[in-house]
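One structure is given below, represented as structure tokens, and several questions about it will come after.
With one protein chain removed, the remaining protein chains of the complex are shown where they sit.
Chain lettering (A and B) follows the sequence in which the chains are written, and residue indices restart at 1 in each chain.
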Amino acid sequence: MTALRDLSIVKKLNLLLILTSCLAISISCVVFLSLSFFSRRASLVGELSALADITGNNCQAALAFNIREDAEQVLNSLSAKPSLVAACIYDGRGKVFAAYGDRATACQEGGQGKVREGTYFRKDYLEVSRRISLHDAPLGNIRLADDMRGLRSSLRHSILAMSAVLLLVLAAASLLGYYLLKRVLRPVLDLTGKARTIARDGNYAVRAEAAGSDEFGLLAAAFNQMLSKIEFQSAELEEDRLNLAARVAERTKELEAANRELDAFGYSVSHDLRAPLRSINGFAGVLRDDYSDKLDENGRRVLQRIAANAKKMDQLISDLLAFSHLGRQELNFAPVDMKELVAEVFGEIRGLFPEKRGIELVLADLCRVNADAALLRQVWSNLISNALKFTGEKKTAVIKIGCETEGNEFKFYIRDNGAGFDMRYSDKLFGVFQRLHSGQEFEGNGVGLALVQRIIQRHKGRVWAEGETGKGAVFYFTLPKGGGNG
Amino acid sequence: MANIKAVEILLVEDNPDDVELTLRALQRHKLSNRVHVVKDGAEALDFIFCKGEYGDRKECNSPKLILLDLKLPKVDGLEVLRRIRSDEKNKLLPVTVLTSSKEESDIVQSYRLGVNSYIVKPVDFDKFLEAVSEIGLYWLLLNQPPFNRT
Partner (left out) sequence: MKIRGRSGLFISACLLALLPAAAPSLRAAGGRGAAPEYSIKAAYLYNFLQFVTWPPAGDSDKADLVIGVIGRDPFGSAFDEVKNKKVRGLERKLVVREFGASAPPEELKQCDILFVPASERERYADILGGLEKYPVLTVGESDGFLESGGMINLLVVGNNIRWEINKESVDRAGLRAASQLLGNALRVIKAAGAYR
């Protein structure tokens, strides 16, 4: 059915035309042929009946006087009609009296001695039975069987002729139809062609040709109107787009300039802020090493404070730099073996807490992800060092790290049995410089988690934490399955 | 000032505090008397090429090691490095950049220019001491200099 639907409209209509013509002609032919056939048949019947009557009458004497030879002679004269295959004369009792031609055809015995008068259409021939009577007194019956060859052949001829006509009409209709339809449908075809061109090239300046004021013409006019509108709108859109592009370019330049300034700032910070720090720390160290014997306990303590603070400031500067750098950095996505990474980082950080004895790490199989390995390293670094830091007071630090798949995300967690935190302030955890513990309780400058959050956000994931004061904390972060392209 | 003849380490550093701390560190290993200090890039070049106020060095001997800071007045550390490396006589001089800059661009550029090593000055004093000592010991005692020295 789809094949039919996809035919060109010219072909379709042509087909329709041909079909209807064929139908009309076929019906007419059939009707005509039938009428003709039946009328011919009727006349044949009449003919045959008349012949039967005549022949029968000629056999009256033969029947009355029982002169078979005479009857047979009469019947033989029927050879003048070649289509007559058989003839039979029955006597009054229904028995065969005389026969001509193929006995089997015409001379069946009538049942109970009676031969029915009438016309019968047998399979291959027409049978006419008539009564023979003499002055109304029945003498017998005559039956003629005709093979209707004339009728058949004329029917054959008619059918052939009709078929020829049909074919002719078909051919003529197709040709004519095709040609005429093409002309009539030209506007539509033109429109189709133009529409296709426009769809393909996007050239809205194309117009369909004007096509009178019939439905096709209206269609073409409407089409052209639409195109004008589209052309205009498209031009406007293009203009807007260009404007937007220009503005975006401008903004980008501004941003890039800002970023460059930031870079310079960072550089300056990294370099110039550190130098005095180094001096502070350095000279404090000198005092400590070379002049400690000249200092009392308090003095030494003060010195230690100076050194510690300098160190702290250095760390702060590093973290701040890392934090700001992160925003501009491009992520390098690659498959990361998390378990390996975590084990590595843990090993490193573990080394920073040599005095701690009881550390138990439960590392489950971690999901493989697509992410920036270096940044993830920082994430784990911060999270693990936090965990170790905050379990400082516990005899045995138990740290569990694992991964779950939820929907189209991987959810990683790190659980510790450390000091925990008050959930009421959980939203402050990830703010820059936000701390929920004083520096006396645990060291740290509050940038670590902000960094973690930044990194995870760049990966299009989320971070959050749960904890209970004194009962430990668990930190979660998610990474999208596909490897978010941030 | 040490005997110019016996200069084994040229310290190019503009920050006097850093100079003192560095010398102290070297002092731990009795290396401080073999150090000559210049306070900017121009002076460094003069010393190496025996120009300017160092023009009268009888023998323009090359030190065993140059400790080079990057942020220098007059002539920048990288420029000094470039000049050293483009001089036929001195291009083989071992140069260690000792700077507070951790910037990737500085590191890469230094190596591009042929620096032998790049050390970032730690803020922690103990670590600083350690680093400088190691540098000194390594380059002066362990490493074979390209030039035969007495």
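Note that in this section a residue touches a chain if its C-beta (ideal position, glycine included) is under 8 Å from a C-beta of that chain, and two chains touch if they have at least 3 such contacts.
Note that the coordinates shown come from a computational prediction; the quantities given were computed from them, not determined experimentally.
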| task | Identify the visible chains that the left-out chain touches across the whole complex. | result | A
| remark: Missing-chain contact, candidates A:C29, A:V45 or A:I67, resolves to A:I67
| Sole contact to the chain not displayed, among A:L139, A:A211 or A:L388 | A:L139
| remark: Omitted-chain footprint on chain A covers residues 58, 60-70, 91-93, 95, 134-140
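Assume only the chains that are shown with their structure count from here on.
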| Whole-Å separation of chain centres (CA-atom averages), chain A against chain B | 71
| remark: Given the complex, residues on chain A that touch chain B span 267, 270-271, 274-275, 277-279, 281-286, 307, 310-311, 314
| Touch list for chain B against partner chain A, complex | 15, 17-18, 20-21, 24, 71, 99-103, 121-126, 128-129
